[in-house]
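Showing subunit A:
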Amino acid sequence: MNFIIDALSWACLMLGCFLGISGAIGIFRFDEFYSRAHAASVTDTLCVLFIISGLVLQSGFNLVTVKMIFIVVLLWLTSPVASHALIRSAYQTGLKPKLAITRKESSKRTQS
Partner candidate 1 sequence: MINEHLPALQVVVPLLAAPICFLILNNRLSWLFASLVSWLCFAMAILLVMEVKDGAVLHYEFGGWAPPWGIEYSVDVLNAYVLLIVSGIAAVVFPYSWTSIQKEIPESHHRIYFTAMMLCLAGLLGMTITGDAFNLFVLLEISSLSSYTLISLGRDRRALTASFQYLIMGTIGATFILIGVGLLYALTGTLNMADLASKIPALEGSRTLQAAFAFLVVGFGLKLAMFPLHLWLPNAYAFAPSAVSAFIGSTATKVAIYALLRFLYTVFGADFSFNFMQVQWLLMPLAVASILFASMVAMFQDGIKRLLAYSSVAQIGYMLLGISLVNITGLTGTLLHLFNHALMKGGLFLTLGAIAYRVGDTRVKSIAGLGQAMPFTMGAFVVGALSLIGVPLTVGFISKWYLILATLEKGYWPLTVLIIISSLMAVVYTWRIIETAYFQERPANAPEVKEAPLSLLIPAWTLIAANLYFGINSRLSTDLATGAAKMLFGGSLL
Partner candidate 2 sequence: MSAINLLIDIVLLTMLVFTTIAIVRSRSLFAIVMLSGIYSLLSANIFVVLDAVDVAFTEAAVGAGISTVLMLATIGITGYEQKKRRSISRITPLIVVFITGAVLVYGTLDMPAFTNPSNPVHEHVAPRFIEQSPTEVGIPNMVTSVLASYRGYDTMGEVIVVFAALIGVLSLLGIREKKTDPVYTEPPPRPILQVMAKFMIPFIILFALYVQFHGDFGPGGGFQAGVIFSVAIILYTLTFSQQDAMDLVPPWVLKRLAALGVLIYGGTGVVSLLKGGNFLDYNVLAHDPIHGQHYGILIIEFGVGLTVACVMILIFFAFISRGDKNP
């Protein structure tokens, strides 16, 4: 039984780590803000879920678990909202997505 729990929490933690690192690579390597935001926000939520579940499996059920579930709930609610607000602000204050620019330019090119 212990072995199964250990294995499960290992798997969860490693999956969380993988997601976190892939998000980090995304935030570092992508060459434009909106793609970076995409990489960060998508991986963030799952990464939190997997890492915290890994911990929950280890701790059993007590007050700490309740707090951890709170953390997951809060981060799941706030993180996407923060990303949404961030991207919205960026768009409204005039930061143009690269894709949009190229499309516009290409349409210009076809016109001319």
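We adopt the following convention: contacts are C-beta pairs under 8 Å (C-beta built on N, C-alpha and C of every residue); 3 or more make two chains touch, one makes a residue touch a chain; residues count from 1.
Basis for inclusion: all candidates are chains of the complex that A comes from, given by their letters.
Small disclaimer: the values here were computed from a predicted structure and weren't measured.
Student: Given the candidates 1 or 2, which is the one that touches subunit A in this complex?
Tutor: Looking at every copy, the candidate touching subunit A is 2.
Student: Within the complex, which stretch of subunit A touches candidate 2?
Tutor: Answer in residue numbers: 74, 77-78, 81, 84-85.
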